[in-house]
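Worksheet: the structure to be examined is printed underneath.
Right after this comes subunit A.
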Amino acid sequence: MTGHYCDFKNADVILTCGSNNLENHPVSSKWVQRALDKGATWIVVDPRFTRTAAQADIYCPIRSGTDIAFYGGLINYIIENDLWQHEYVLNYTNASYLINPDYNFDVSTGLFSGWDPTTKKYDTTTWGYQTESESTWDTSSTGTYSWVSQEGVPEFTPPTLKTPKKDPTLEDPNCVWQIMKNHYSRYTIDKVCEVCGMDPDTLELVYKTYASTGDPAKSGTILYALGQTQHHYGSENTRIMCMVQLLLGNAGMAGGGVNALRGEPNVQGATDMAMMVYDLPGYLHWPTVASTPTLRAWCEHETYSDGYYTNKPKFMVSFLKEWFGDNATVGNDYGYDWLPKVPKNGDDYTTIGTFELMNKDIMKGYFAWGQNPAASDPNTSFNRRAMAHLDWLVVADWTETATATFWKAPDMDASQINTEVYFLPAALIYEKSGTILNSGRWLQWRQKAVEPVDQAKPDYEMCDLLYRAIADLYRKEGGKCSEQILNTKWDYYVDGKIDPRPVSWALNGYNVEGTDFSKGKVSLLNGFANLKADGSTANGIWIYGGYYNNSDAPLDPAQQPVGRRGHDDPGNLGLYPKWAFSWPANRRIIYNRASADLRGQPWNEDKMLVKWDGSKWVTNDVPDFAANKTNADGTTEPIPPNNKAFFMKWEQNANLMTTGMKDAPLPEFYEPFESPVKNTLNGSQNSPMIKYAENESVKKGDASQYPIVATTYSITEHWQTGAQTRMCPALDEIAPQQFIEMSEELAAEKGIKNNDDVRVFNNRGSVKVKALVTKRIRPFTINGQTVHQIGMIHHWDWTNMFSTGDVVNDLTPNVGDPNSYIPEYKAFLVDVEKA
Partner candidate 1 sequence: MATERFIQRHSLQTRITHDVFVIACIWLMISGLFVFIPPLAAAVPEVARFMRITHRIVGCVFIITPIISAVASPGGVKRFFAKYFTKWTPEDVEFVKKFVPYMLMPKKTHMPDQDEVKSGQRFADGMLMLCAVAMAISGVILWLGISVFHVSAGVLAVQRFIHDLFFLILVIFTIAHIFLGAGIFEPYRPGHMIGLMFGNGQIDESDALYHWGFWARKEIEEGKNIVVKEVPDKK
Partner candidate 2 sequence: MTEQAILFDSSRCSGCKACQVACKTWNSLPSPLEKNSQEWNGSLQCPPDLGSNTRLIITFNEGDNGKKYGVNWAFGRRSCMHCTNAACVNVCPSGCLYHDEYGMVTYDAEKCIGCQYCRSACPFDVPRHKGSDDILGGSVVINKCTGCPDRVAHGRKPACVTTCQPGALDFGDRDDMIAIAEERVALLHKKGFDKARVYGKDEMDGCHVIYVLKYGIEQYELPENPKIMGSVNASSKVMKPLTALGFVAVIAGLAVCYISGIGYHRDTMRYDEKKHDVIDVDTGEVIKHIDKEAGER
């Protein structure tokens, strides 16, 4: 989230799209209700009339997977009706920037310029800006970037700042504004309705209501979740929401922003911690063979020419310093070479790719740690067959999951499987201490409530045992690449026992001098602004800097920012800055500079986050911009307002158009991988860069065989594969049965009655579930043809003591997004029959 849960109450309009926030994020309901009490309007756009929709002011149906058409239409509506926030867009976004004249989008092929048909990738050069002027960093002792030339800093050539050409009139045909306007002019209301399946009146009401937040004083928030992201263009779905929020001036506002509702409270934390193949902790990029094989290359490739990411070498060196400790020196590039590099076929090592590697007998061992791919990943029956190729499988989980028992699945023959499976019982969240990180980026400390059951252990204890055993073997027997294991710093002990508190010191960051973990001594850094690139500081994840910074009580989380429990609420905006800690730097609302105009005056005084009083910044939230500067003599002085509202971008302006995505500079609509209709917005049925679609295991289904659109979703009563919630009899009692939701029309067509057993099937699998026939689902009319959609919950498998069912993910296609590699769970084709 760019905001946080409590901030929903400040919204004037709430748009829930691609999320069932009331059901699946119950705490969100509390804050949405407060907004409604103050007169806000709530819009829900969803293929199903959900429990969330039941409480909303406006409900608009949408065919699964057509969000870009919906938002593209909204952008067109905002531009056509002049509802965008002029001062904001002109100054805080790249609307006025001029783009390479060779940029082009070909509607007939659905391809942007730069497409290479052999590699099936884009060269993004033509998506970039025209350069006005170039300048280099001043690294002299009095210069802004003097730190680069200090002793201990790895050598690298600083980037050149290429100041883009701009046209403040927005009339140049090559400016972002004109390109965008032209691009979305095809997304008319009628066209959108034809693609998405709602009626024009409803759509226009939604557009009109949401676009009303283009009023500078008003803010609108978008709540989304996996309904937006789990598509093979899920990242573009997210980006187009950002564009809408920028056009309406909602990003950075209290009650605005783009708010991803994460599931389990630590999903956000897991994402922060380098969950993805190409990520380092804190969203830095993992070294790759192709572009960053050395530390120098990394610094040159990754460091931005302007904005806050000019500091990236500081984050990287501090990270290496924490990773390898005293073994990291400037002489050995702080151990950079010991970090494994992502190979050129890195995409093969993502979740979907992993199972292909198993199937090809390339990957022989697998750790499933807190995940359940035999039930939760797409095309799970293929995954299970692939797992049978493994020599060994380790599952660390709370309960005996489907993955731990994949060989027991009804479609598996255990006598033919030689995989050795190890199960490590893990402690529940209530059985261990540590931090939890919610969707609003709040880090909160939790104390252990009870001891783990039997032999269950906290994850960090398992890690510790594993590391020590592995390091021991390397020490005794040697082996390939032993340095990166043996040079790793591993001293997170209190009284000889592995402990999350020293880990917190490492994550927060500390001065190397004055710190000795083994003696319990640590000189904690105040925040990430103190990080240095000369090896004098260490930090495991730069964005967490400041969350655990009280060196006076390093063993007492209650005396750390992460343990704060203050109720102060400056501005009465629900910011609660003294409750726990919100990364980065305790900022509650990211991009908060954009909540005020060019002169630093809030767009709405009642929603004041920051304000320039003529001589200094008055703040309710921690400024997410350069508000002060430190002079050479150590004194600080305020920086008067300017247009640098998005200082995490090198332009320091938000990107309406970007080179940052692999698949498009502007989000463009493509049909889901399996779709019952043709794409009528451009000539490419699917995104040209769809991942894994060529794999044999995918077994694409055709609309002539499988005419029904299916989407998967969760219900509030269960969590994910139900491994944990189906172990709670009270939860089984309130939701005992896997079902699909279907319209009365489809039910009549198929001769199905409510509560009948039905079979849902496609090329990948077949599952037996119950039918819930309801008026809440209605057929769509797409391009003049009737399209039926069903919703499938997915919380069951063959395991568990109290309730079992078929694995719905046997049906979902294992294709993914080229940016995030997320699978397309939310739109695929099936057929249904009475069982």
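What to note about this one:
As a working rule, a residue touches a chain if its C-beta (ideal position, glycine included) is under 8 Å from a C-beta of that chain, and two chains touch if they have at least 3 such contacts; residues count from 1.
Picked so that all candidates are chains of the complex that A comes from, given by their letters.
The shown structure was predicted, so the numbers you read here are calculated from the model rather than taken from an experiment.
Evaluated over the candidates 1 or 2, subunit A touches in this complex the candidate numbered 2.
On the side of subunit A, the complex with candidate 2 involves touching residues 22-23, 26-27, 29-30, 33, 49, 51-55, 57, 59-61, 198-199, 202, 715-717, 729-737, 739, 754-755, 770-776, 778, 800-804.
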